[in-house]
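Note that this complex is displayed minus one protein chain, with the remaining chains in position.
Coming up: chain A.
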Amino acid sequence: MRPFKFTNTTTSYAAINLLDKNPNASFLAGGTNLLDLMKEDVERPDELIDITRLDLTSISSITTGTNSRGVSIGGLGKNTDAANHQLIRKNYPLLTKAILAGASAQIRNMATNGGNLLQRTRCSYFYDTAMPCNKRMPGTGCGAMDGFNRMHAIFGWSDNCVAVYPSDMAVALSALNASINVMQQDGKIRSIAINDFHRLPETHPEKDNVLNRGELITSIELPKNNFAAHAAYVKVRDRNSYAFALVSVAAGLVLDGNKIVSAHISMGGVAHKPWQALKAEAILKGKTATLTNFRLAAEAEMSEAKPLSHNKFKVGLGINTIISALEMALKGTDFKA
């Protein structure tokens, strides 16, 4: 790990100003990803601004604005606390399930909600500084494109980067249509829809998301929904715990009897961002909730996948996982708040 300066602060605005003073500084929250990357010499900040003392941890009902009757989660709250809070377990069991499907209990106890959104890819070519990687070192090429890319993207990748974004939490947030509140340089708050928050790699894979330098995630807002009773998160991985998704699916069904009023489906492990299954959602809207319709929707969604040399299996697996998640959602959330 390279030597660095350690600074701490107690207000969001002061934190933003400190970061502004040093172009090589980074915010430090839970540190479960950043410190690992510093030890690997991938991230090389010369100053860490500790933001863990900021008052951004509360979970509360929203009473005004567009997300009124929804729930707000503090950007610096711990993943564990978000997953286990009564407001979340009762109204957004999908989020609880997704968070608990990620990492390990120890990591979730340290990791923050805002930090989770800013997780970097787990692509091993990104982690290995001897390897080419446009995300780590723009212009060096993509090691995974012609390398070992079993874990990599099947949607939305570019010639510059085939990495996937690893968060489970964000896949649920995508299906829940959350918005991310961010404090800008001027101290004002702007709101970014979760599905606009992460980017596809295009020509700039080094940019994971649309945050401007110096912006700080203050909270995540979950709008009210009516599919808490019919939600499921299915994560397919190489072992039963503590592994990143090969494919994951967050699904929620708003039902009127056996008719699907609306379906909310997002996928993880397939793209540089949580992948909204918009085609599947469109097909299912207004249809009856049957296995045949689930399969039709899943196959349509996966029909435009562009797999790489080692991950062709993700297409079929994606179909199966969407069907499985929808079937589980239809049965009813297997979860007591």
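Keep this in mind: a contact is a pair of C-beta atoms (placed from the backbone, for glycine too) under 8 Å apart; a residue touches a chain by one contact, two chains touch by 3 or more; residues count from 1.
Just so it is clear, contacts and distances are computed from a predicted model.
Peer 1: Which of "Xanthine dehydrogenase", "Xylose transport system permease protein XylH", "STAS domain-containing protein" or "Cysteine rich repeat-containing protein" is the UniProt protein name of the chain not shown?
Peer 2: Answer from the record: the omitted chain is "Xanthine dehydrogenase".
Peer 1: Touching the left-out chain: which of A:Lys188, A:Arg213, A:Arg239 or A:Lys336?
Peer 2: Touching the chain that is not displayed is residue A:Arg239.
Peer 1: At which residues does chain A meet the chain that is not included here?
Peer 2: Touch with the absent chain occurs at residues 1-3, 39-41, 122, 124-125, 127-128, 130-131, 143, 146-148, 150, 234, 236-244, 246, 313, 316-317, 320-321, 323-324.
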